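Complex shown without one protein chain; remaining protein chains in place.
Going by the order they are written in, the chains are A, B and C; count residues from 1 in each one.
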Amino acid sequence: MALEDMRHPIESGCPDGFQYMHPTMRKNYGMWKFHEHPRPGVLRHVAHSGDEIWTVKAGTQRILDVYSLRKLTEIGDKFADGYVRFTIRSNIEYMVTDEAQVEPLIKALEEAGFVVGGTANSVAMISHTQGWLHCDIPGTDASGVVKSMMDELIDEFKECNMPNRVHITTSCCQINCGGQGDIAINVQHTKPPKINHDLVANICERPSVVARCPVAAIRPAMVNGKPSLEVDEKKCICCGACFPPCPPMQINDPENSKLSIWVGGNHSNARSKPTFQKLVASGVPNNPPRWPEATAIVKRILKEYKEGAKDWERINDWIDRIGWPRFFEVTGLPFTKYHIDNWRGARASLNASTHIRF
Amino acid sequence: MALEDMRHPIESGCPDGFQYMHPTMRKNYGMWKFHEHPRPGVLRHVAHSGDEIWTVKAGTQRILDVYSLRKLTEIGDKFADGYVRFTIRSNIEYMVTDEAQVEPLIKALEEAGFVVGGTANSVAMISHTQGWLHCDIPGTDASGVVKSMMDELIDEFKECNMPNRVHITTSCCQINCGGQGDIAINVQHTKPPKINHDLVANICERPSVVARCPVAAIRPAMVNGKPSLEVDEKKCICCGACFPPCPPMQINDPENSKLSIWVGGNHSNARSKPTFQKLVASGVPNNPPRWPEATAIVKRILKEYKEGAKDWERINDWIDRIGWPRFFEVTGLPFTKYHIDNWRGARASLNASTHIRF
Amino acid sequence: MAANKIYETPMLDELEKGPWPSFISGFKRLRDEHPDERINNVVSGLLGQLEHSYETRKGYWKGGTVSVFGYGGGIIPRFSEVGDAFPESKEFHTLRVQPPAGNYYTTDMLNQLADSWEKHGSGLVTFHGQTGNIMFIGTNTDGTQHFFDEINEYGWDLGGAGPCVRTAMCCVGSARCEQSCANEHGIQRWLVNNFTDDVHRPALPYKFKFKVSGCPNDCQNAIERSDFAVIGTWRDDMKVDQEEVKKFIEAKGRSYIIDNVITRCPTQALSLNDDDTLNVDNHNCVRCMHCLNVMTKALSPGDDKGVTILIGGKRTLKIGDLMGTVIVPFKKLETEEDYESLVELAEETIDFFAENALEHERTGEMIERIGLVNFLEGIGVEVDPNMVNNPRQCSYVRMDGWDEEAEKWFNRKAEEAAAS
Partner (left out) sequence: MAANKIYETPMLDELEKGPWPSFISGFKRLRDEHPDERINNVVSGLLGQLEHSYETRKGYWKGGTVSVFGYGGGIIPRFSEVGDAFPESKEFHTLRVQPPAGNYYTTDMLNQLADSWEKHGSGLVTFHGQTGNIMFIGTNTDGTQHFFDEINEYGWDLGGAGPCVRTAMCCVGSARCEQSCANEHGIQRWLVNNFTDDVHRPALPYKFKFKVSGCPNDCQNAIERSDFAVIGTWRDDMKVDQEEVKKFIEAKGRSYIIDNVITRCPTQALSLNDDDTLNVDNHNCVRCMHCLNVMTKALSPGDDKGVTILIGGKRTLKIGDLMGTVIVPFKKLETEEDYESLVELAEETIDFFAENALEHERTGEMIERIGLVNFLEGIGVEVDPNMVNNPRQCSYVRMDGWDEEAEKWFNRKAEEAAAS
């Protein structure tokens, strides 16, 4: 098609949400008084005007086929005035004004196979990324990992019997598009990239690949007559940062790309300031289709957290109180030299005191 | 004298303290039960055996002429069984077993011009260094600064009406032989060293001088035909580290060598882990013989601490609770760009939260 | 209808088991039941390639360059490295489409989007990706253009991909949350829609993300995950409904409120009076939200609302995760001028970023490299003690400008005093 015939985009940007918002929410915008949590998966928000919004939250497979999507809209039409929203964890929320609508709505959702829950002090829907399904650099899958884990954690999603919200995230490469989390399951490569030297010259802009390496382990080199790249394997920390700009730097490896588990990432400012997650386990096999080893560790941590933490303590709050030595003791996870940070600012992570846990 | 006639040292090292220790302390070594603080400057330690040691602590000019020293020993002979010790802050301690000895001892010390106090929640004797009196690199004096300040703080030394112990330190150059402290008065140079190029070649081992610079601002250079050193004044942080190994790098300057004041250094593990001191004021004139400007700031900080802190809060504990914005508010000290750290690991000092003080 | 070729998927079949909704079952429905053979085949190929990934534990997509006419970004192009084995899905691009602020939809609109996507794409869609975009996953180059042309006509635009301003996110906030201290939706649209050109035509050193949360609970992870985080808060005293406090204590008991509220305050700003009323030291309250979260009826934010702005959050590359740093402790957002000055600050920030960041360097990394003060001076923001946890610990700094800097502070304080 000739250029002039091409359609020019309307740069409308981010649409106004009000046009799709439930009228009661529009009416009471910014004038909400309080909320209650009548049961898992349901929130009752009351406005100063006296109006109420009952929210029913349901978990889905994040990646929806149009059938599932239409099923969700159909339920919305029947039971929820035709208004929905999605949460940051890809849960769907139906908002109704009349308590009477709640039970039928829940029934319809559950009959359709969706899972009502994920509110308050539950294990929230695990947020995930693309993985083998679509990304160009994944070390593992995303949807599959999450489906496997949610199958095991579904009761914790449906009931609210954790000390506080548990926000779990996953990422399918060390770039970590999934956020940090109370528990995070991430990829951890353990070997330097295998370089396909024949391709480097044509595919990779060598200087910018060199610049990508966090530890300056890459240098340009001639390999069998062709301009290529060389990695100092002593320096290489197997982060995979060189792979996206230069696919011949093959970092993904069926055997040596492992999973690692991190805990204590808390982004809310409630109580303590936001905290970064910390490494607790690594070398976990990347084991499709159901990744049982990773799930087992997650469940073990959740069990101890559930038993050991006080109400309202997030995982980081709990560990702050009992101390890391105790965390490793109760979870039975090994403490290794790899747990001792040696990255920038690592000094702040060392114990410069006699505060010892016995 | 010919070598063979020289006397060979007896390498006896650190002497055994027991030979000089009060017999009651020797007897009850490691078997003390508790202590009380009957009055400022006096401690009563009781052993499991029932024995008691009454300690009377007195402040002195740290650098003693033999007259003052003999005065102290004479008092020790008359009133304290001939046993004394010195504390880490160069106070002298007399230890007696009989309460009746305490008052006469105090009287004798005070008549001789020494100051009884410095215990518990007082302002302890300021620990200091050598300064112009003896060091080869000082930016200011030490004994004189401390004498001037103690003249002003003597009541806080003699009475115990601070929320907790106040440990003040001073140092006479940026090397900081004085430790950190609840309050520290340090030297802060503000201009790069003036280099005496004629002397560098003969006096300085240039490579090791270059190596001393924390910011790699020094490079070897030929200056009017002679091998010398050059400083990149953009990089130079005026730390003076190049001066000791190379005196021609004249860092000390009557005008531009200023004093800075730091607070919150706490080395005990009580409550929080040990903390580093933080910069609060700089650009304070180095103003002999009495340094009134520095003393005024110290007194202002002590005043607010005394009024604002809870019992047992050290200065760092107090500021932790009220927050730094409030500290600058109540002390009236200016907050400047220099307070924002940009040294290694500075990131940990930035506020990555919405915890704000209003 | 059905796909021409069905690939064996023994491993993926395992993911149809278990109580959680199965994406694989959804895929199979498209493969086996959808009326459009194109969709049957595309999804069949996708399943085949995915099974192959599961078996070999490797990914087989590579990037490329696909965009819609007039734009440089917004598409994540995917070409299969095993296209010969699974030709049906050898092109499988994703369109990133900006959601409405707050992620609201009518069911009708969702159905309409589904209709369009069935015409041109795989029938697979995600609400939403981690940056907040609707991800329409799986179409070829033509489909990309046609689908965009169609939905763009009824109000939808592409989001960001590549080194550009990215799609923004905000929490549900004012629409349904009593904690909200800000008009999240307005803030998001004021900000991101001021930069549509930078969204559609990647020309920055690297990506730049806005996220907006209505209160310090930060339900959008804005501090950790965005370059420019805007978070609602308040400046005056929090509101205490003492009657509700008493009710709370009647219901839960004194020790419950002591153990779960009083002792959890990070700054000991709370105390319980003998008459079961609550005492708040608002001067020391740091607006962490905890007590308001526990006592939703009794406690609420004050009236003097505004936002705190933090800059520089991001994930791992290339120096490790960074959280944003406070650069504006408090800013009112009431008048049009207030919003304009917010947008100006964003412009200053992005201009400075564009000029000073290295290639593929995020704002947080840039600040780490040049120091916060240089950044503040670059965007014309004054220092404030709320920007730091504590003042400097190291004496290694040249301070010969001390007197002028002190002067600045005293003048500012004098002005503030005069103003108030």
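As a convention for this text, a contact is a pair of C-beta atoms (placed from the backbone, for glycine too) under 8 Å apart; a residue touches a chain by one contact, two chains touch by 3 or more.
Since this is a predicted model, take the numbers as computed values, not measurements.
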Legend entry - Left-out chain, listing which of the shown chains it touches: A, B, C
Inset, instruction - Kindly state which of the options B:104, B:274 or B:308 is in contact with the chain not pictured. - result: B:274
Legend entry - Selected from A:19, A:161, A:208 or A:349 as touching the chain missing from the view: A:349
Legend entry - subunit B residues touching the omitted chain (full complex): 6-22, 25-26, 29-30, 32-36, 45, 53, 55, 59-70, 72-74, 76-77, 82-88, 90, 92, 95, 113-115, 127, 129, 131-141, 143-144, 147-148, 150-151, 154, 174-180, 208, 211-212, 214, 239, 241, 247, 252, 254, 257, 265, 267-272, 274, 276, 286, 288-290, 310-312, 343-344
Inset, instruction - Identify the residues of subunit C touching the omitted chain, counting contacts across the whole complex. - result: 263, 268, 316, 320-321, 393-396
Legend entry - Positions on subunit A where the hidden chain makes contact: 174, 176, 186, 188, 190-191, 214-215, 236-239, 256, 258, 260, 264, 276-280, 282-283, 321-328, 334-344, 346-358
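Keep in mind that, in the parts below, only the chains that are shown with their structure count from here on.
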Legend entry - Chain pair showing more contacts of the two, B-C and A-C: A-C
Inset, instruction - Go ahead and note the Å separation of the Cα centroids belonging to subunit B and subunit C. - result: 49
Legend entry - Euclidean distance of C-alpha centroids - subunit A vs subunit C, Å: 13
Inset, instruction - Could you list which residues of subunit B touch at least two other chains? - result: 344, 347-348, 351-355
Inset, instruction - Among the residues of subunit C, pick out those that touch two or more other chains and give their numbers. - result: 216, 218, 223, 266, 287-288, 323
